[in-house]
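With one protein chain held back, the other chains of the complex are shown just where they sit.
To keep things simple, chains are lettered A and B as they appear, and every chain counts its residues starting from 1.
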Amino acid sequence: MISLKGFLRRFFSDPVAIGAGLVLLVLVLMAVLAPFLAPQNPYDLMQLDIMDSEMPPSWKPGGDPRFWLGTDAQGRGVFSTIMYGTGISLLIGIGAVIVQAVLGVTLGLIAGYKGGWIDSFLMRLADIQLSLSTLMMAIIALALFQAAFDANIYADYAIIMLIMVIGIAEWPKFARTVRSSVLGERKKEYVDAARVIGLPPRKIMWGHILPNTLTPVLVISTIQVAEAIMIEASLSFLGLGMPVDRPSLGSLIRSGFEFIFSGSWWITLYPAIVLVALILALNLLGDWLRDVLNPKLRRGED
Amino acid sequence: MPMLEVQDLHVAFQQGRKSEVEALRGVDLTLEKGERLGVVGESGAGKSMLAFAILNLIAEPGRVSQGRIMFHDRNLLDLSERDIRAVRGNRISMIFQDPMVTLNPVLSIGTQMMETLRAHRRISGAEARALCIAKLREVAIPSPESRLDAYPHELSGGLRQRVVIAIALLTDPELIIADEPTTALDVTIQAEIMALILKLCRENDVALILITHDLGVVAEVTQRLMIMYAGKCVETGATGAIINAPHHPYSAGLLRALPQNAARGTRLYQIPGAMPPITALPTGCAYHPRCARATALCKAEIPPLENGAACFHPLTAPEEVP
Partner (left out) sequence: MTTGPIIETKGLEVRFPLPTHFLSRQKPVLHALNGVDIAISPGETFCVVGESGCGKTTLGRAIMGLLEPSAGEILFQGQRIDGMDETTRKPIRRDMQMVFQNPYASLNPRRNVYETLAEPVRHLMPEKSPAELRQQVEEVLAATGCDPSWQRRLPHEFSGGQRQRIAIARALVTNPAFIVADEPISALDVSIQAQILNLLTDLQGERGLTYLFITHDLSVVEHFGTRVAVMYLGAVMELASAETIFDNPKHPYTRLLLDAIPKLEGGSFDKPRTPGELPDPVNPPPGCPFAPRCPMAEDLCRRDRPHLRELPNGTHAACHFAE
């Protein structure tokens, strides 16, 4: 168990962690403060002017100082759309992971503690689900949803749908992680001590075992957020994700894709850079977290 | 000239970015050919560290910071990796506590034994096999020919440890270092294994360093004894002499605390406090906070090893309160 002080010390002594942390912090702040900091609100149709469309970044000839990174086909500033888009990507990523975690941890806990046929059943279910690609399942689910409902309804519920679909598709990862922790913890004598007192299984599972299985959950959560954002970006790129008028980073990349060959490369490039930075930062932090929280790699002074 | 001579050995571990802490703080050891030495101490005293250091197995973040380990007339610490491998497993063998960790679970016994043999000797497959069977017979494993093809998990704990001993003896070593070889075994199996080790050492004139926390086992098996505390040797001498008349208060305390030395129904003698971790050693003698005989001198200076005991006020009579 690492102390907070030891944790912070490890963080500030690792340049990779600091770098990734800073990038993530900047992006999160940018997303959260978008309504206040963005030069314009790209979704307020009143602020758009079609004459501003497809302008290159401000330092290039033809650029306009109002739009630092240029504009897209509708005249929206690329920088502003990135700020809002990052927020949506993060929202979906974190939301999906919360759904995965709640579902996965609960099922993993039950499977690990109860054992027997419940465990076998849940793990076979997890196996089946893991063998199906998340992207494929999401495509099927979202395509059906889009076909079944009107485009406007779809736009309103897109975020919820994405969160739920990605969330439900990925619960097995959390379940397996928690289950293997539970199997290890179940053998420990503090669980016997709780049974000797006569605590009911419910209380032992949730009160005693669960808190001791959370460290691996924390580690995979960061990486799962990155993965969820990637999946959402892929879906949006395929046209099944966020609608054009409330774009995430993925949809921004998509909407700019058509314009690469006509010369307006900035519409795709800058959202792509931000997406890569976000996912890289999350992955690096997740890796670092896993190393720090691994008791076997501890150097002993924490 | 003694076969093995460890001189002023210090092993340090890196702690944090800049500082180091010493796990062994200047240990000396001599061993003659065929002699059996016991190294006794509690966990954290440094006894396993000593064994690993002799075989040059100390890895990052630890290192040997000072001292020499003379095996015959060569300093083992100066040898290249290739040369030390000719010694390790060949002329000095090691037996560890858990045979399931020593033995590779996916290889058969025979494969592991022959691998060891052929790493150190030019020998044909058939000859190696015959030698392995002979060694298994020597350690009293029933039906050795069929056991050669068995896997470690198919054998019981006692048999596995016998296999480990057989492997250690395969290359006819001059010295065997046994680190808690029977701690994980039942008491009747322990007796068998220790009797076996004793017999093999006597018959083949193999020296033994036996590392353990069990004073009874060293009393049965060893000729000389070293008692370690917080990274230093606090008493050394003939086993029988120390057990009957210890000079260092810690040795005396350990012996008095044994249930077999207490009258039935009375409270056991207990040494107050606990051994300090090497990261938080007191000044002067590391034992002084627990010692009833401690004086200001003990708090200020580390006592040197004199007449077998590292103490400024050694016990002279067995009944003195330690």
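Please note the rule applied: contacts are C-beta pairs under 8 Å (C-beta built on N, C-alpha and C of every residue); 3 or more make two chains touch, one makes a residue touch a chain.
Small disclaimer: the values here were computed from a predicted structure and weren't measured.
**Student:** Which candidate, A:199, A:238 or A:293, sits in contact with the chain we can't see?
**Tutor:** For the chain that is not drawn, the touching residue is A:199.
**Student:** Taking the full complex into account, find the residue in B:109, B:194 or B:281 that is in contact with the omitted chain.
**Tutor:** B:194
**Student:** Which residue among B:94, B:221, B:234 or B:281 touches the omitted chain?
**Tutor:** That would be B:221, which touches the missing chain.
**Student:** Can you name the residues of subunit A that touch the chain not displayed here?
**Tutor:** Against the left-out chain, subunit A lists 1, 188-190, 192-200, 208, 211-212.
**Student:** Write the list of subunit B residues that the hidden chain touches.
**Tutor:** Touch with the absent chain occurs at residues 42-43, 140-142, 156-159, 162, 186-192, 194-196, 198-199, 213-217, 219-221, 239-240, 243, 253-255, 257-262, 264-265, 267-271, 274-275.
FYI, only the chains that are shown with their structure count from here on.
**Student:** How many angstrom lie between the centres of subunit A and subunit B, each centre taken as the mean Cα position?
**Tutor:** 53
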